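In what follows, a single structure is set out as structure tokens and then discussed.
Excluded from the complex is one protein chain; the other protein chains are retained at their positions.
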Amino acid sequence: MKLTSAAHGTFTIAPTPFHEDGRIDEASIDRLSEFYGEVGCAGVTVLGILGEAPKLDAAESLAVATRFIKRAGDRQVIVGVSAPGFAAMRGLAHAAMDAGAAGVMIAPPPSLRTDDQIVTYFRQAVEAVGADVPWVLQDYPLTLSVVMTPAVIKRIVSDNPSCVMLKHEDWPGLEKITALRNFQKDGSLRPLSILTGNGGLFLDFEMERGADGAMTGYAFPDMLVDVVRLSKEGKRDAAHDLFDAHLPLIRYEQQRGVGLAVRKYVLMKRGLLPSDAQRKPAANLTAAARAEVDYLLSRVARVDKRAAL
Amino acid sequence: MKLTSAAHGTFTIAPTPFHEDGRIDEASIDRLSEFYGEVGCAGVTVLGILGEAPKLDAAESLAVATRFIKRAGDRQVIVGVSAPGFAAMRGLAHAAMDAGAAGVMIAPPPSLRTDDQIVTYFRQAVEAVGADVPWVLQDYPLTLSVVMTPAVIKRIVSDNPSCVMLKHEDWPGLEKITALRNFQKDGSLRPLSILTGNGGLFLDFEMERGADGAMTGYAFPDMLVDVVRLSKEGKRDAAHDLFDAHLPLIRYEQQRGVGLAVRKYVLMKRGLLPSDAQRKPAANLTAAARAEVDYLLSRVARVDKRAAL
Amino acid sequence: MKLTSAAHGTFTIAPTPFHEDGRIDEASIDRLSEFYGEVGCAGVTVLGILGEAPKLDAAESLAVATRFIKRAGDRQVIVGVSAPGFAAMRGLAHAAMDAGAAGVMIAPPPSLRTDDQIVTYFRQAVEAVGADVPWVLQDYPLTLSVVMTPAVIKRIVSDNPSCVMLKHEDWPGLEKITALRNFQKDGSLRPLSILTGNGGLFLDFEMERGADGAMTGYAFPDMLVDVVRLSKEGKRDAAHDLFDAHLPLIRYEQQRGVGLAVRKYVLMKRGLLPSDAQRKPAANLTAAARAEVDYLLSRVARVDKRAAL
Partner (left out) sequence: MKLTSAAHGTFTIAPTPFHEDGRIDEASIDRLSEFYGEVGCAGVTVLGILGEAPKLDAAESLAVATRFIKRAGDRQVIVGVSAPGFAAMRGLAHAAMDAGAAGVMIAPPPSLRTDDQIVTYFRQAVEAVGADVPWVLQDYPLTLSVVMTPAVIKRIVSDNPSCVMLKHEDWPGLEKITALRNFQKDGSLRPLSILTGNGGLFLDFEMERGADGAMTGYAFPDMLVDVVRLSKEGKRDAAHDLFDAHLPLIRYEQQRGVGLAVRKYVLMKRGLLPSDAQRKPAANLTAAARAEVDYLLSRVARVDKRAAL
């Protein structure tokens, strides 16, 4: 089923599992996929920035995406297709959609500066992948150094009917969610799913500002599922209580470079990955850092038993 | 008394208080100074990046620094003297030291790239301010886009005896503290005070890695003082319990641009500032954001009564 | 006389002359000013990026500007007032206008990204300096990393009646001049003087695209005056012949960092400066580089006797 602007809930960003020698670990893709279903994820996003996508060659990228799609069950799979050029983007997008992806995700290249350059880029990207492929606009200035105002996002969404979702990870970004939802209230913006990233660091308030859910790869997607649900049910204090219990670890995972190592280490401790191996270049955890993560997990476990590992 | 490498504890980054019409609010400088003494700060840093230093002209900068120095009591005052050129840096540094500052703080200009460029810059800066002026090396890649390895910091410290303190706010930075402390263990780096910034976001573990204290402007310097003390006393769980209670607000204050507005708003609620006015350009808090901060304060107050405002 | 949108001809960017020990060389300001008059410059711009403005403190900046203004004779003097904050900008702008400047020049700070951020910045800058102060908009993406589309320039000019001139140094930029002139033809942009910078590297075609003259600091402003005149007289081949004779040296002066050293060295050889001293940080010419400049001058001199030094 193709992605629509009605999408909501938690789309977890899946890591790409590797064996210690750098080969892709397909069995772990299956195990992760099963887990995502068990904990209630609505979708899975593969080949994102933290999915080590640039470290795969073209064939590997498609193989990883296809395996996740095959094992997705009821979950929709979004495939990151950001690339330095449109030929590679088109190739992966078509192959992924043929394999059963629900949609693709596109981030802007860091060279874009002016409003018009940004709008033009996404128009050309849609020409490349085809107007029938639903896609997610990734808005991540901290890493990509491209800044899109709410008005520019509105132009992109208006120009391209196939843009059905915003992956919101501007920082700060709470007012941006409010601005976009206000555009919709005054009728100037059509329906758009907004899922939020940034490692989940502001998920508590992003939900209250009008987000439809989370799209991030924090090592406890089951917690993201719960916070999204509690927030939608109006259980504000309960949502914050659970979120705040995890926040020290979320914050720790937020460290650039180190973040993915923390995430894979926790997933390994949870029994979901046999190894926390990354391909090079990678920042690995020292013994001191592992001990800090262990301590953080023990503290989270006082509130959330799933962290008792 | 001049700053030395033995400095430790909490040096709060002071905001520059303004009246609603943009004039400097000198009475609030006095009130803040008194408060910093009451809560046990070891020092005060003025004219930092979050002190709105670039928004002051040369005469105002000196006036603000002098007022803080006059009211500092036992606390050492460090004056930020980063400037686009050495003439302005020299002028402010000399005037501040004449007025009684304990030392100055210098950040690298964003244009520096290579290790040698960074080392040369600080050598020239020391020539400009004079080798007798103790100074703090500010290491803040996320904002300044200048990346210094531990080895480069060692070169700067070795080349310049007047460098007595590192304001550490690399991100991630825990391993950097460990690397510098290891240099000292193996005898290749002389004593150096390390205070940590980054809004306090990693203070809990930074202390455990060997930091001497905090230098940041979080709106509860009294909490920073307590966490630094508890950590030094080896009361690990107690330090983390207090820190974690504040973390949701620390995280909220971490939002770029908005952070200073949050900080001044909380200081206003604490009765330490009559106004949260900033000079232009400024990001102001919306009503929604203020309500979020109020909610966060009410949650912090369940653990720390000082947040019951 | 205040600067208006009718300004045209060559506004030379004046270097700031220093003695070998770093003091400002006021006698050389007088000699340069006299020379600018003799060769037919229409104006002089002081405290530009290549005027080493950031290396001066506030008092020195005003002293240099005032001296140039006093000696300007018929030439209009534009004072660069770009600053990290509006207080410093306001202070220098008012003092310069009081001293008799024709107008000021403002560059955007490198942090600006979106169209709206750029437009807002210049609105606030005009509030700071006062709506009665004529000013030049500096558009220099290569150095400032702020990219303004023709539409954004139009918005700035429309919003701010006191903006009377564009210092055009986008690269590439020929189509931008054409776009702005086309806005004027279709009535959507009011009169605006366009002078071009970039060290003069594209002056030949910039004039043909509709520029009103040059604003750059090439060491032969007399050549710039001639090329601007020849081009306006429609003597295309003659303009290019003269320009091309200088191009190897213009190109050599274009090297970042080294450029100012080349410029001061040539001015010294022309007898206009007793020294090519710069304040630190500075890139100095090696003996090999000086010999290369000498060789280039000897080749220029085959066509333009003024280069026979």
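Here are a few things to note about the model shown:
Note that the chains are named A, B and C in the order they appear, and that numbering of residues resets to 1 at the start of each chain.
Please note the rule applied: a residue touches a chain if its C-beta (ideal position, glycine included) is under 8 Å from a C-beta of that chain, and two chains touch if they have at least 3 such contacts.
In this text, all values refer to a predicted model and were calculated from it rather than measured experimentally.
The hidden chain makes contact, of the residues C:R90, C:R113, C:K167 or C:R209, with C:R209. From the set B:D115, B:D241 or B:D294, the residue in touch with the chain omitted from the display is B:D115, counting the whole complex. Residue positions on chain C in contact with the hidden chain: 171-172, 174-175, 178, 201-202, 204-205, 208-209, 240, 244, 247-248, 251-252, 255-258, 286, 288-289, 292, 299, in rising order. For chain B, the residues touching the absent chain in the complete assembly are 113-117, 141, 146-149, 151-152.
Against the chain not shown here, chain A presents residues 52, 54-58, 60, 83-88, 90-91, 110, 120-121, 124, 127-128, 279-281.
As a convention for this text, only the chains that are shown with their structure count from here on.
By the residue-number overlap criterion, the interface of chain A with chain C counts as same, with over half of its numbers used by both chains.
Look at the CA centroids: the one farthest from the centroid of chain B belongs to C.
Each chain gets a centre from the mean of its Cα atoms; for chain A and chain B, those two points are 34 Å apart. Taking the mean of the C-alpha atoms as each chain's centre, chain B and chain C sit 38 Å apart.
One simple way to say how far apart two chains are is to compare their mean CA positions; for chain A and chain C this gives 47 Å. Contacts with at least two other chains are made by no residue of chain C.
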